[in-house]
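Here the structure is laid out as structure tokens; the discussion comes afterwards.
Complex shown without one protein chain; remaining protein chains in place.
Our next item is chain A:
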Amino acid sequence: MSATAADFYRDEFARVDAWLPGRRLPWLRRARESALAYFADTGFPTLRQEEWKYTNVAMIEKSRFALAAPDRDGVTAEQIDGWSLPGMLRLVFVNGHYRPSLSSVGDLPGGVTLTGLAEQLERAPERVEALMGTVPAAYASGFAALNAAFMTDGAYVEFADGAVLDAPVELLFISTGPDLAMHTRNLVVAGAGSRISLIEHHVAAGEGAYFSNAVTGIVVGHDAEVVHHKLQQESRKAFHIAAVQADLQGGGRFTSRSFALGGGLVRVDIGVGLNAERAACTLDGLYMIDGRQHVDHHTRIDHARPLCTSRELYKGVLAGASRAVFNGKVIVHADAQHSDAYQANRNLLLSDNAEVDSKPQLEIYADDVKCSHGATVGQLDPEQVFYLRSRGVDDASARALLTFAFAEEVVERVDIEPLRALLETLLMGQLPERVKELL
């Protein structure tokens, strides 16, 4: 990498060091410094790396995004009402910093911790260290290293054994300005038999270019369930890089539903470790993009132990000159007999200038397994369009209706009513008036 980017981030670290959370904690300080050293060595990923060959992040490397200080806050409660989903508990983050005054957590039952990571580092640093600090510094990329070096805050969600909340928890991340960097870290811990439903929601208060680098670590205990929804509505100029890693214990269930609608350059890595028997995961995703948007999803599911199940459906709708990448890896390890894995990636190209690279990868080292995958890239079926037109529906409406129906397959699986309604409204925002009356 160019010396200038490494220098920039070293200077940047010196600039912000004084107010980064947990600076009195030696283990955290060491972790930040070693992450920075790793980044100085390896830098940003390049097109020469197999995992990054379709996604060029040179624009991020060239830009000089400044880590947003905690005091840069121009967001009002009215604005929060406009973005947020009704009927949820809510943690609000502005430019990567938790804002208790804008959040609504209410009276939580015993065994449920919902707060900001920085606050939790003050309150219970040993617990955070146990969850985070003991992990060896194996960064998936320079982005993960930058996140480890600069993380300011994030959600800390811990449910003790058997804990359940009636309402889902919305983690609302707001970016207010151009040229800012947000490195956030969420920690989610579901004790045995507990059930957590989260909505990680990214919105923009302005249209500028900024850099959001969000890492989420999730631990799913025995027979626990975590549903992680992600609704990404970043600005069209934003760089959104995200990594989610979920590790499951026996009988644990993890569901990820990722909706990528915004952002200029987007990369999402989702990893799931099915680490004990009878763990199960579902990964669903929908990317709906146009203009010059670029959205890249890399998922990896490790079937490490026997009798685990994974289901994956990613769908994409691409218009304009947009580009999508889907890389779905499923690894069935030698021990993992009776694994059951299914993966599908379906893409709808609405324009000749849109492009998708779809790569399902199955690596199977056990012999008694049930695994399959499929990938399709295509246009709207002309026979379906003709059928609708032959019933009096005009051409544009017929195409919009079929596009909506294609995307709806993923949306209709969302069981949080306000989220599903919002998603449908967003999808319908792209449809002609006439079609909305039909739905």
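Observations, loosely collected:
Going forward, a contact is a pair of C-beta atoms (placed from the backbone, for glycine too) under 8 Å apart; a residue touches a chain by one contact, two chains touch by 3 or more; residues count from 1.
Heads up, the rule we're going with is that contacts and distances are computed from a predicted model.
UniProt records the chain missing from this view under the protein name "Fe-S cluster assembly ATPase SufC", selected from "NAD(P)H-flavin reductase", "Fe-S cluster assembly ATPase SufC", "Metallophosphatase" or "Spore germination protein". Here the missing chain is touched by one residue of A:Asp247, A:Asp284 or A:Glu408, and it is A:Glu408.
Residue A:Asp395 is the one among A:Glu207, A:Glu363 or A:Asp395 that touches the chain not shown.
Chain A residues in contact with the hidden partner, per the touch definition given at the top, are 381-384, 386-395, 397-398, 401-402, 404-406, 408-409, 438-439.
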